[in-house]
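Complex shown without one protein chain; remaining protein chains in place.
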Amino acid sequence: MTVRIGVIGVGMIGQEHIRRVTHALSGGRIVALSDVDRGRAEKVATSVPDVRVHAAGEDLIRSKDVDAVLITSSGQTHEQYVLASIAAGKPVFCEKPLATTEDACSHIVDAEVAAGRRLVQVGFMRRYDGAYRALKEAVAAGRVGAPLLVHCAHRNPKVPDGYVTEMAIHDTAIHEIDVIRWLLDEEIIATRVLRPRRNSRASAHLLDPLVVMLETESAVLVDIEVSVNIGYGYDVRCEVSGETGTVALGETSSVTLRVGGASSGRIPTGWQERFGRAYDIEIQEWIDGLAQGRLSGPNAWDGYAAAAVSDRAVRALKTGERATVSLREKPELYEVR
Amino acid sequence: MTVRIGVIGVGMIGQEHIRRVTHALSGGRIVALSDVDRGRAEKVATSVPDVRVHAAGEDLIRSKDVDAVLITSSGQTHEQYVLASIAAGKPVFCEKPLATTEDACSHIVDAEVAAGRRLVQVGFMRRYDGAYRALKEAVAAGRVGAPLLVHCAHRNPKVPDGYVTEMAIHDTAIHEIDVIRWLLDEEIIATRVLRPRRNSRASAHLLDPLVVMLETESAVLVDIEVSVNIGYGYDVRCEVSGETGTVALGETSSVTLRVGGASSGRIPTGWQERFGRAYDIEIQEWIDGLAQGRLSGPNAWDGYAAAAVSDRAVRALKTGERATVSLREKPELYEVR
Amino acid sequence: MTVRIGVIGVGMIGQEHIRRVTHALSGGRIVALSDVDRGRAEKVATSVPDVRVHAAGEDLIRSKDVDAVLITSSGQTHEQYVLASIAAGKPVFCEKPLATTEDACSHIVDAEVAAGRRLVQVGFMRRYDGAYRALKEAVAAGRVGAPLLVHCAHRNPKVPDGYVTEMAIHDTAIHEIDVIRWLLDEEIIATRVLRPRRNSRASAHLLDPLVVMLETESAVLVDIEVSVNIGYGYDVRCEVSGETGTVALGETSSVTLRVGGASSGRIPTGWQERFGRAYDIEIQEWIDGLAQGRLSGPNAWDGYAAAAVSDRAVRALKTGERATVSLREKPELYEVR
Partner (left out) sequence: MTVRIGVIGVGMIGQEHIRRVTHALSGGRIVALSDVDRGRAEKVATSVPDVRVHAAGEDLIRSKDVDAVLITSSGQTHEQYVLASIAAGKPVFCEKPLATTEDACSHIVDAEVAAGRRLVQVGFMRRYDGAYRALKEAVAAGRVGAPLLVHCAHRNPKVPDGYVTEMAIHDTAIHEIDVIRWLLDEEIIATRVLRPRRNSRASAHLLDPLVVMLETESAVLVDIEVSVNIGYGYDVRCEVSGETGTVALGETSSVTLRVGGASSGRIPTGWQERFGRAYDIEIQEWIDGLAQGRLSGPNAWDGYAAAAVSDRAVRALKTGERATVSLREKPELYEVR
């Protein structure tokens, strides 16, 4: 059974997912497109066989040819399309963020709870990365004892001038916020944001780097270096320090070069190189799950909790103080079954 | 356009490819099966939608529902099915070896030349491995100057008792023989096989390890440790030593563990773990190529040349002497265009 | 010219230095010993040729056979012996800490300033470690641009029950406090101490691990994981994250083992293994400097500044708040010449 997918938003990431489903993965087919820029949707449609362009995302969602919705439009539109998908009773994959505020995410949770079944998956692709999965497996197997600390770094070579300081949290550290919840299987209850010496290569308006600190329910302390103009590469590091040892993402250069007085390995240049394969697996597992009638990926609650933490972190950045995170009560729908 | 594939031989590797095409890749569909054990074919067919079982491989090849043939039957049957595919004018992917002898491979080359177009691809999956591709790219870019030496190791944790010494060359070192030709883009002209101290853990009849040495047209010297009972893991190493540096397959453990006085990374346990992804890419690129009417993978000449070298290496193992390799003239069909 | 050295305090570290000077280094000779436990001094003396035992440290210091003093007695006695050495106009090497409080260290600074010349060296041996020196060299050479962040870990396999929480700062993190000042060549102006989840393997009275955070004059932010019951080894990590890259202490296992599914390197079991060679170089350079009439190692100001920071860190641990460090004005004697 082929899953018929409608895509809302056909910018870079949307086109990537269309290519993925059409040319690299199995079991799914892109049957409908929609974009705020209709011309762009028409253009993208020319390279996808048998696809229909809808004027509005809501039309696409309601179309009876569409089994499942994939939202890759801009963040501010996520809430409306996710709610419409829930209303239509259709499974929906929404790229992160689930919505741009904690409140908006909470509305989605309400809607899904009201619908009485899980329909929403959020695009936190790191959970599908082989190295992160091996990290989680090692922690879960008790290889390092109970986790006590996690040291993370999220380094980007460069960001455009339009990137503002809040994005270091909402768009960049959000990945660590989700991955920590998933890795440790518990909620984050407090956060602090520290401001180190500024990188003189960053835009004048930008605080870069930042150190985002998180505390979990069991008091695990997490430090995250967020550096977005470090030049040398796209480098994501994570080390869990436990009671009896540590486990960290490995160095994974596929080749080692010995030239010019140095032994060296390659560092990825961007997230596409580092996480491209994780996106493949993420979407393939979503399609496979749909075909089998189950959802297993990050859900609306995960999207809500990440938004709650990142909202508080933005506030903490402004105050310089520790901020506690208060989550709403977790609906039963999201308990693991 | 979906490529309709018929599979001959549905043992372990055949089933793997069926699963791959059906559940992990894009653009292909398994429409026909055949196996010397008809019952097995029937059984496998139950889990593949809309598939037809043929009594004989030749029937499957001739079936007009079949666009392309995938041969995963036992090695001795390869020649007949590849020749039949050529006769039917159908693209055929044949798992290595192309055929069990240099002569049989040469017949296939003759048939393909007579047909006047390339139809055959051989399953040398290492050419699709990301690390080997990065190695080739570094060499081709002149990162280490002209290559002078290559050091390889092909280590298996264990082989069954039925594994005999010749298989260390025909089935194991054959991968290095192909990869060296591809990596250096030249033919192998001589070989030697040396017998180190025996591993006492190997079957009594088995010479293990061996060191297979190869010389290329430009005098690059290659040493290959073939160890098939080394216990610790499935470990494939390759370092090219050039005029100004070296480049080697990297250490690629996805996580690093620091416990019990050691910092450690994981080594794969088998070829499935190490090369599973390469198989995916190999078959996907084959299907993509078929859809676009082109073949780009290892061809019949590559299968022939690898067989010629491995035949000579088996002889060299027996005599203990250096053996020269004499290839037939290379038909124009196989010149890169 | 042989430097004649008197040693005050002949416990483990004192005996180590005696052995070092007598059997491994050049240019120095142990001529006098003193210990609060006279019997222990007599016993140690039996294995040192031509050595004299003094009843009191002050006698040893005043002895005209003694050119230079090496203090390895317990921390509380450091102040009196260092002051006595200064009063006697003799060069003195004092194991860390210079003294147990910021005030005591300040008295030493006063005395040395009054004496008008530098006599005091403090035993911060990491400055003599080849890896830390290479780290400093890379930073100083601008290999990573201006430093913005430093991530440290100081991990001990285990501490005795007598080890109390303050010692995690005064005795353990003190090494990072000094090394950061030296590495970045600036003072620390503030500190915070965070308390992660406790290691259940630690003594009931102990907060372990801690995260000590430091801020420097130029706003470099430093995080230090101090884990003293982590079991797996003695592991000291340090990574400087700069404007254009990072540089870190390397992995330095002398051999790599590939067994049992893992590729692994050894982690030291204790500070003796990790820093034994640094101690050799530290004492050799001290002796060489004495012979040439110069002191180049960490001085009384360094001892004072480290004590000032660690005193504040202990307070910060108690309050949970950020604490600023106020150093006295730096006497001209300690400006680099």
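First chain written, first letter: the chains are A, B and C, and each begins at residue 1.
As a working rule, contacts are C-beta pairs under 8 Å (C-beta built on N, C-alpha and C of every residue); 3 or more make two chains touch, one makes a residue touch a chain.
Owing to the predicted nature of the structure, the values given are computational and were not obtained by experimental measurement.
Interface note for the absent chain: among C:H23, C:K64 or C:R294, the touching residue is C:H23.
The omitted chain makes contact with subunit A at the following residues, 231-233, 235, 251, 253, 257-267, 269. Although one chain is not shown, part of subunit C still touches it, namely residues 22-27, 130-131, 134-135, 138, 143-144, 244-260, 265-266, 284, 288.
Contacts to the hidden chain, counted on subunit B, fall at residues 145-149, 151, 153, 155, 194-201, 209, 211, 213, 218-221, 223, 225, 227, 229-232, 241, 243-246.
Keep in mind that, in the parts below, only the chains that are shown with their structure count from here on.
Put simply, the C-alpha centre of subunit A and that of subunit B have 38 angstrom between them.
One simple way to say how far apart two chains are is to compare their mean CA positions; for subunit A and subunit C this gives 44 Å. Shown for subunit B are the residues that touch two or more other chains, namely 251, 253, 257-260, 265-266.
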